[in-house]
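Down below is the structure, laid out as structure tokens.
One protein chain is absent from this view; the other protein chains keep their places.
Which chain is which? They are A, B and C, in the order written, and residues in each are numbered from 1.
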Amino acid sequence: MDFSHSPDVEALRTRLLRFFDEAILPNEARYHEEIRRHREAGNVWQALPLIEELKPRARAEGLWNLFLPRSPRAPEGLDNLAYAPLCEIMGRVPWAPEVFNCSAPDTGNMETLERYGTEAQKQRWLEPLLAGEIRSAFLMTEPEVASSDATNIRCSIRRDGDDYVVNGRKWWSSGAGDPRCAVYIVMGKTDADAPRHQQQSMILVPADTPGIRIVRHLPVFGYDDAPHGHMEVALEDVRVPASNLLLGEGRGFEIAQGRLGPGRIHHCMRTIGAAERAFELMCQRLQSRIAFGRPLSEQSLWHERIAHARCMIEQARLLTLKAAWMMDRVGNKQARTEIAMIKVVAPQMACQVIDWAIQAHGGAGVSEDFPLAAAYAGIRTLRLADGPDEVHCGTIARLELARIAAMAPAP
Amino acid sequence: MDFSHSPDVEALRTRLLRFFDEAILPNEARYHEEIRRHREAGNVWQALPLIEELKPRARAEGLWNLFLPRSPRAPEGLDNLAYAPLCEIMGRVPWAPEVFNCSAPDTGNMETLERYGTEAQKQRWLEPLLAGEIRSAFLMTEPEVASSDATNIRCSIRRDGDDYVVNGRKWWSSGAGDPRCAVYIVMGKTDADAPRHQQQSMILVPADTPGIRIVRHLPVFGYDDAPHGHMEVALEDVRVPASNLLLGEGRGFEIAQGRLGPGRIHHCMRTIGAAERAFELMCQRLQSRIAFGRPLSEQSLWHERIAHARCMIEQARLLTLKAAWMMDRVGNKQARTEIAMIKVVAPQMACQVIDWAIQAHGGAGVSEDFPLAAAYAGIRTLRLADGPDEVHCGTIARLELARIAAMAPAP
Amino acid sequence: MDFSHSPDVEALRTRLLRFFDEAILPNEARYHEEIRRHREAGNVWQALPLIEELKPRARAEGLWNLFLPRSPRAPEGLDNLAYAPLCEIMGRVPWAPEVFNCSAPDTGNMETLERYGTEAQKQRWLEPLLAGEIRSAFLMTEPEVASSDATNIRCSIRRDGDDYVVNGRKWWSSGAGDPRCAVYIVMGKTDADAPRHQQQSMILVPADTPGIRIVRHLPVFGYDDAPHGHMEVALEDVRVPASNLLLGEGRGFEIAQGRLGPGRIHHCMRTIGAAERAFELMCQRLQSRIAFGRPLSEQSLWHERIAHARCMIEQARLLTLKAAWMMDRVGNKQARTEIAMIKVVAPQMACQVIDWAIQAHGGAGVSEDFPLAAAYAGIRTLRLADGPDEVHCGTIARLELARIAAMAPAP
Partner (left out) sequence: MDFSHSPDVEALRTRLLRFFDEAILPNEARYHEEIRRHREAGNVWQALPLIEELKPRARAEGLWNLFLPRSPRAPEGLDNLAYAPLCEIMGRVPWAPEVFNCSAPDTGNMETLERYGTEAQKQRWLEPLLAGEIRSAFLMTEPEVASSDATNIRCSIRRDGDDYVVNGRKWWSSGAGDPRCAVYIVMGKTDADAPRHQQQSMILVPADTPGIRIVRHLPVFGYDDAPHGHMEVALEDVRVPASNLLLGEGRGFEIAQGRLGPGRIHHCMRTIGAAERAFELMCQRLQSRIAFGRPLSEQSLWHERIAHARCMIEQARLLTLKAAWMMDRVGNKQARTEIAMIKVVAPQMACQVIDWAIQAHGGAGVSEDFPLAAAYAGIRTLRLADGPDEVHCGTIARLELARIAAMAPAP
């Protein structure tokens, strides 16, 4: 198990950190200012000048599409282990990943297209996504059923001549609030009578197809996350060409499995970055505030929390690196215990670290003066998204129980 | 220790529950709808027709000013123990207490005026507050210093002839967003050279006094809590008559101590109601959702969480009743260990219970479809307001250490 | 809900506290010394002179059989609520309850006999137990099956003419190590084909019946708890008269339900006493030890732990009082949610409080110099005995889910 960075990755890391110092951190206030102006002008669902301004600069500096695994289209792609320290840095500021074309759900969608798309599908959708010209959404979760069990899905994808007709209701379609969002990957059932894991298929649906209606945006702890947004989407007799189907009928579950591994680990990497930033803010705040004659940073209670936060972050990071290393070496399927582990560990860790940081900041911690409450809300949601903690714990347990059962019995 | 309700309280409880069933719960959607309309119309900082419509009805049914301790002005006032079960019910819906003129910070401000105000002050401010005609705010916390140590306060209240002149910056002035908010109770220093706890004074400042500027509202997580709001307020050369001072120069700390006890226990009672409601929503959700062939409510993991939630709520309620009973019997000062205990226990308990309820709801839990995320945000803030947990833990520990030290040594 | 003590109970409490100050606490060293002497003399399984010396004194002072509910045989018996503060005091020293003839499992066995025994059975066994002349054990748990599910029991009680013949293997038969232990109440199956909860019966088995073999004692962590002991007992063709059966064939489960409520609440009361003592030891230790120039008791980290410990103890006590009050008012069956709640809450609370106390004592905490590690071991075991936490959580959850399901649906 070798977690060392190659000199190339080290160089990227240095460049990325400089980019943050020069162009991301100094622009945090401007980002919120632009959103505020859009909101006051009556439409917050529009792209931000700041992001569009920074994207060409990131691309010019080679800090672009770093998430992409090595492939014919990305000859210099990075593997998961190499991407980890870069993705972590990006996670320090919630809006930063998009600057580098590394934001969810586009990364997962691009990887899905790269891996499972036809050449025509890639030409049509992957290319503009890689260029950062359009954005995309992933429509899987539904409001009426327990999303922890993917076989509950109700959305139907029915063959009709040369087309498929999609009917269903989706929500938590993140990114669908963005006017640049041009395509959805939709999960639905092509055959409700097939074996449990062969009922589902995935299909590409252009966002402007008739029958699609954005019902509303879903706030997360009061945040609308505009212009990205988490939308509820109604699909009524949405008709797309049969060639829009990904991989084949009944293979939706297989694609989901292949897709979610990388998506999950990217979330975890970013989450570690967010936790690390909260930790720094906490330490700085504790050192600057005096109560009862001493800086808060001299109190043993805060020593305990600082120490535990440091231990938790570092452990989650190492586990994430191990998962990345295994995905690179033995593949996503063999690494599924590790992927499930970090999916459980990283958000829980970060919620605790951020909560301590909020407590250290007093009222300022829950306000918009620091990025803490917003980070908490976003990461708390990760404990539900892409499978709730409970489902991942079940996966880990079943795999471990099987492993132990296969061991020679204790003498 | 007798926690029984008198028949009178039992009757009030029955009436209040009926009021909830008939007029509060069925109007939750309308409440949010009115706010949404105001927001879309460009001004969310205005009173809600729904509340104004329900207030006369509550008053007519004798469900009005129930928080008020027995006094000349409130001959049928309730003591803390009697108010507890009523306040808990009100806490089930965040906006409900105002309907009964029992919402913070008005209750604390009314109690302060009743206890420490002159007859003229009462006539001028207490009467319209009791009638629900105006609202009020309490300006104590400041943005630049650690609010956990009240002696850090910087706001100055300087005598100048027959007036006092107030200069300072306050924030988390809850309720100051409401256009009906007509008066502030402001904590400041009249003598920075006096002994630590005699530097502070409290003064009544009409909201429309020149020199007052609402700088901005402070969101809590992503909620603006309009029209109530938590405001940052600048006071620049704000001049009020000397007769506006409460109780006397240097007695601000004393008033704060007397005021915060009831304010804290009311918060705790409402918090228990919020937790109880989250618990019910959690149980209902778990029974309605099927995953992997069974309702979630049959899983032993959820049994564990339901059981712990029930144990935690019930224990916090009993501790709150004990604190109320002690406040009634031996006074707020003798009950300060118990008040500190519930201030720590109730919000931590409720945050955990609500967090489990969120988890049970999946994505819906963090959205506005259920009152869970908003309740979490509000109650998380209580762990910082009116003294952070750490300060209350310090109080409890010091009192307990002194008690143990005074015991005869173990043989 | 009225938790006040009557003047009678208050008087008993005062007398009991004085007895502790005069005769229990000063004899703690002697107790361990007597056991050490017995151990070195080669037989630790014998009664202790100290206990036998104190029993008559306790009886003379009216501090005897206080656990016993009011009944023809105990006209001045105490109800659960009255017994609670007395039982808590006894729990401060693990060996103290026997001095007052209030120790487990004798209390539960006496209550079982009182409630379900025939007059002849009472004459034969209850009288000498009440007099403190003999002791008893309760044989329920078995080594080969999951004891969390009582229907798993394998021990057979087979009718044979005028006798029953018992065959089985029991363990955790607490008190069976004591040479004065004269009778066992044995749970077994009289009819393996009856409905699930009518297969079991309970029968009285004299300890000297042929076919009984004490296989070994079971240590708890490293403690043998001599001379009480937790024994593994083999029963091979153990023949007793049919009149030894309690209540009737198939009623064992019913007796168990009736018996376990009081047994559990007594354990909880004692557990709270043990936690309270650990808390006092912790505070005293922290005040006496200097590190880095200050007493440990001035560190905010210890303030946090002291505060949480105080909150946890007090809440568990109030919940236990509520459970006692309900058992007295509505009966053990109606109070089963509350009994299950304290069975989960009290031992978990005490384990945490004692663990903090151990940490405050450094190495001394895990040694025999303080009663902390032994208390931890005993109370940790309570999380498994009389039903593990998981089973009680399941009970609470099912009752709560049913209650919520029966409520009118939310509008």
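Here, a contact is a pair of C-beta atoms (placed from the backbone, for glycine too) under 8 Å apart; a residue touches a chain by one contact, two chains touch by 3 or more.
All of these numbers come straight from a predicted model, not from anything done at the bench.
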| item | value |
| --- | --- |
| Which displayed chains the unshown chain touches | A, B, C |
| Touching residue (missing chain; options C:Pro49, C:Pro219 or C:Gly248) | C:Pro219 |
| Candidates A:Asp163, A:Asp191, A:Glu254 or A:Glu304 - the one touching the absent chain | A:Glu304 |
| Absent-chain contact - pick from A:Ile153, A:Met341, A:Ala357 or A:Ala385 | A:Met341 |
| In subunit B, positions touching the absent partner | 299-304 |
| Subunit A residues touching the omitted chain (full complex) | 1-4, 21, 25-26, 280-281, 283-284, 286-287, 297, 300, 302-304, 306-308, 310-311, 314-316, 318-319, 322, 337, 340-341, 344-345, 390, 392-394, 396-398, 400-401, 404-405, 407-411 |
| Absent chain, residues of subunit C that touch it | 141, 143, 145-149, 152, 171-172, 218-224, 289-292, 296, 299, 301, 358-359, 362-369, 373-374, 376-377, 380-381, 383-385, 388-390 |
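Keep in mind that, in the parts below, only the chains that are shown with their structure count from here on.
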| item | value |
| --- | --- |
| Contact graph of the chains (line, ring, star, complete, other) | complete |
| Residue-number overlap at the subunit B/subunit C interface, same or different (half cut) | same |
| Copies subunit A and subunit C - rotation angle from C-alpha fit, nearest 5 degrees | 180 |
| Chain centre separation in whole Å, for subunit B relative to subunit A (CA means) | 37 |
| Distance between the centres, which are taken as Cα means, of subunit C and subunit A, whole angstrom | 52 |
| Subunit B-subunit C separation of Cα centroids, rounded to whole Å | 43 |
| Multi-partner residues of subunit A (each touching 2 or more other chains) | 299, 301 |
